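Provided herewith is a single structure, encoded as structure tokens, for subsequent inquiry.
All protein chains of the complex are present and in place, except for one that has been dropped.
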Amino acid sequence: MIEIVEHGAVRELRLARPPANALSPELIVALAKAVGAAAEEAEQAPGLSERPPRPERLAALVLSGAPGMFSAGLDVPYLLTRDRGGIRDMWHELYSLMRGLASSPLPLVAAITGHSPAGGAVLALYCDVRVMAAGDFRIGLNEVRVGLPMPPVILAAMRRLVGPRLAERLCVSGALLTAAEAERAGLVDEVVPAEQVVERAVAVAAELAALPRAAMAETRRMARADLVALFESGMHQADTEVEGLLDSWFGDEAQDTMRALVERLAKRRAGGG
Amino acid sequence: MIEIVEHGAVRELRLARPPANALSPELIVALAKAVGAAAEEAEQAPGLSERPPRPERLAALVLSGAPGMFSAGLDVPYLLTRDRGGIRDMWHELYSLMRGLASSPLPLVAAITGHSPAGGAVLALYCDVRVMAAGDFRIGLNEVRVGLPMPPVILAAMRRLVGPRLAERLCVSGALLTAAEAERAGLVDEVVPAEQVVERAVAVAAELAALPRAAMAETRRMARADLVALFESGMHQADTEVEGLLDSWFGDEAQDTMRALVERLAKRRAGGG
Partner (left out) sequence: MIEIVEHGAVRELRLARPPANALSPELIVALAKAVGAAAEEAEQAPGLSERPPRPERLAALVLSGAPGMFSAGLDVPYLLTRDRGGIRDMWHELYSLMRGLASSPLPLVAAITGHSPAGGAVLALYCDVRVMAAGDFRIGLNEVRVGLPMPPVILAAMRRLVGPRLAERLCVSGALLTAAEAERAGLVDEVVPAEQVVERAVAVAAELAALPRAAMAETRRMARADLVALFESGMHQADTEVEGLLDSWFGDEAQDTMRALVERLAKRRAGGG
């Protein structure tokens, strides 16, 4: 579900779950593991565990998707079949992934190769830098339009990128933005032609990887400490947040809205098939 | 003093105290009551208390003013005739209004129909979205130019919209901005032709009113919790802030500056009459 492409000191983790890179529990876990494994590998003495050793020590990550579709977010059709225990597990895995991205010792650059709604945007929020493909692609936190209130840690990460005013407006209205709008808002950092988005993300990551390692890592640790702190008030808070999300998830409003969404998607596929 | 215009699920509260919608204690109280009454009505079981029931349940508010003049802010000429007890009451009513706007369960869109200095800008700060009329109209927190230090809760609300750097620069210098400058700073969200400002504000409010109700309300509650928290450290803090404002108000600098302002206004009116 995750394809790995090495670019010297930069490793690209490419989401590969067709057709839409929807975030199933399995993809969430696979991505968290790939990020964790990269961190472990980078911290090992270089060369020791590698036969043959890599010419350049792993120092940064790129998170990419498929051309035209970074990630469609949570896999709603599948999740609608799960009970409260299954949805609880999914949210805990997602919190664990967000925490892993926030606290990754390796810089992370998102190569937003296409559409990136809801959970797709969430992955990008927690990276260091976001490079998005120009074109008719949308990004945003549209959870409210699906009937789900914004999880507190995601709202907080959004505020960090775009400030309290725009975070309020964008999250409350569930707006999806074009790449150009997202750049103006600060939700993405750069917009480049779609065919260059991975290349540019790798270049940004390679530049970070080439900096004096200890100074960069320590500065990065401080600059992202507030993001990591969202997850450090103990599992008690995450538990509380997740139970609130579950109450909303299984409420009439969210269930009705999600079912209507899935029906629209099914009809559109049937119509196109 | 408040005209009410219904637009389906959106209620427009139109400030109507000619000639300048200056915020007298009575207007402040009337606006707070109108906002509170709307919230109560929206929370009632739909239809029960309405004969005949409204076709659409009240779900959002627009706050508008007169063409060319949203609100001139505090009614300085009148307030200069009041003693410390009267000014204290006025500030407590204004704090109460700001708290009511911040914690309104209904989304609030400001239709800034014209000039909006000082207290006029304050009303807009506490709304969800600000739509301003293009043209030669000014908005800003020019309290310092009237000899009044910025009340802490207003400075905090301003920081939330434009960030600490611009809040410092704009509040310290008492700058009044054109609509275009205000949009660039983040002090307003949209600028439209003057004759469309109410229509556009109603459209923004109607869009919010049409979202899944519970998800929108919960996300909005979280996104505005920091604004509400400004007023939640108990009345003790408001009391302390207000006594500080009273000391400034009755100091020589503020009294001299406000009297000079009122004389200029009187001369201008006499000259024009």
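Residue numbering begins at 1 within each chain, and the chains themselves are lettered A and B in the order written.
Note that in this section a contact is a pair of C-beta atoms (placed from the backbone, for glycine too) under 8 Å apart; a residue touches a chain by one contact, two chains touch by 3 or more.
Bear in mind that the values here come from a model prediction, so they are computed numbers and not experimental data.
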Problem set entry | Omitted-chain contact residue, chosen from B:V172, B:V228 or B:A266 | B:V172
Problem set entry | Touching the absent chain when the full complex is considered, from B:A133, B:M150 or B:V242 | B:M150
For this session: Against the chain that's been left off, what residues of chain B make contact? List them.
Result: 143-150, 152, 155, 163-169, 171-174, 248, 251, 253-254, 257
Problem set entry | Positions on chain A contacted by the hidden chain, ascending | 107, 128-129, 160-163, 186, 189, 207-208, 211-216, 218-220, 222-224, 226
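Rule of thumb we're sticking to: only the chains that are shown with their structure count from here on.
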Seminar exercise, completed: Chain centres from averaged Cα atoms put chain A and chain B apart, in whole Å, by 38
